[in-house]
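Remarks on the structure that follows.
Omission of a single protein chain aside, the complex is shown with its protein chains in their original locations.
Up next, chain A:
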Amino acid sequence: MLLLTCPWCGPRDETEYHYGGQAHVPYPEDPAALSDEEWAQYLFYRDNPEGPYAERWSHSLGCRRWFNVVRDTATYEVLAVYTGASPDSQVPGTPTPGHPGGPR
């Protein structure tokens, strides 16, 4: 069982979350211009690294908010939890786990 730290609610069991797949997959700028193959690449093809992997999680049975987790797919170690585009660009106004003002 993973113990994930929701940016708003703190550490909760994996059973309270839903998995949302790979994070930071940009929506195509001009979807109508894509070929079927390129569209399929966007819809269905995801990275499958052995090691750190940025993925989306939703605290669906808690505060119902989406956030991002960097998880090592080999060791299951959670390396970072953040909102926004990257661990370094935490969205202003959202709490950072383990920091003053963040969840207890």
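Here is the rule we use: contacts are C-beta pairs under 8 Å (C-beta built on N, C-alpha and C of every residue); 3 or more make two chains touch, one makes a residue touch a chain; residues count from 1.
Here is the rule we use: contacts and distances are computed from a predicted model.
From the set "Aspartyl/glutamyl-tRNA(Asn/Gln) amidotransferase subunit C", "ABC transporter ATP-binding protein", "Sarcosine oxidase subunit gamma" or "Signal recognition particle protein", the protein name that UniProt assigns to the chain left out of the figure is "Sarcosine oxidase subunit gamma".
For the options A:25, A:40, A:61 or A:85, the residue in contact with the chain missing from this view is A:61. Remark: the residues of chain A touching the chain excluded from display are 6, 8-10, 12-13, 15-16, 61-65, 94-95, 103-104.
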